[in-house]
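Only one protein chain is missing; all other protein chains are in place.
Showing chain A:
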């Protein structure tokens, strides 16, 4: 994992390597005076070119029928706990603290090594420059710099944290059911965020807010559309003046389409997750590795803080896979070879997932 010895092939990798100079664990400097924290999924950090910038509001659109958004939330929260960052979790369940028991703990995905060694072997070959990008990024492992303070960990979804792990951690849990309006939740967020104020000096700690299913129908506020919007607006304004990131999931199908759009405009980073239907023969023929996918992740918007230039991603749809049934990885969709009519322009996207193996380039 010699990220430093790797030849720099693109501006993307330069940003990452310069970011290692940050001293505070779990924080990383990005362009335009922003600071990133990790999403808890190494591949997602790479796709978003660093992670979630502090002060941003991340919205995740849920699949109405599947709990894939929980995967994102869990990893986001676990990563915060590993870095000892204060955490506020709100959900529409009666006992939100119970959710903490399901958070995955960090593990080492052994496959990383085999991945890298295979990439190492490829390096020995003479490879035309056009193809260099196909294996370049897999070595850009942000984690495992010194084993202890990694920017982003791999989380073992089958191994929850020990109970005693939570003692001494700053974790607050809020049930969205408790209050008839969102103002109490907003007050909780305000007091939480006041611990991580933004001042121009160096940042010592970053807070994480995770809100699950904000517009769930069992909450009293779910039919007060304007109130929820004004909650989001206030939340965003408070985030801007503090060192924290909020991830809010919501189900767009529960909102009127126009309100769903308003929510989406409110987001700095907008993601959506979708389950994969079990037996979609057509899709199975179209995509390679269909059997291993558990869902799809779409990236609709990447935060543009302090800049006006939108980021053009190499691909916007990624498949969510569980490596060894434990580790969450995101991969680019690879079109299976179809006779004659493959979209050759999409061939180039085969590389952008960090976990591209040699086998995935089967065009």
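Quick note on the criterion: a contact is a pair of C-beta atoms (placed from the backbone, for glycine too) under 8 Å apart; a residue touches a chain by one contact, two chains touch by 3 or more; residues count from 1.
Keep in mind that, in the parts below, contacts and distances are computed from a predicted model.
For the chain of the complex excluded from view, the name given in UniProt is "Elongator complex protein 6 isoform X1" [choices: "Small ribosomal subunit protein mS33", "Methyltransferase-like protein 5", "E2 ubiquitin-conjugating enzyme" or "Elongator complex protein 6 isoform X1"].
Contact with the undisplayed chain is limited, among A:49, A:284 or A:305, to A:305. Within the whole complex, the absent chain has one touching residue among A:180, A:237, A:253 or A:285, and that is A:237.
From the options A:171, A:229 or A:284, the residue with contact to the chain not on display is A:229. Within the full complex, the residue among A:24, A:93, A:183 or A:205 touching the omitted chain is A:183. Even with one chain removed from view, chain A keeps its contact list with that chain: residues 32-33, 183, 186, 225-226, 229-230, 233-234, 236-238, 240-241, 256-258, 261-262, 264-265, 270, 300-301, 304-310, 312-313, 315-316.
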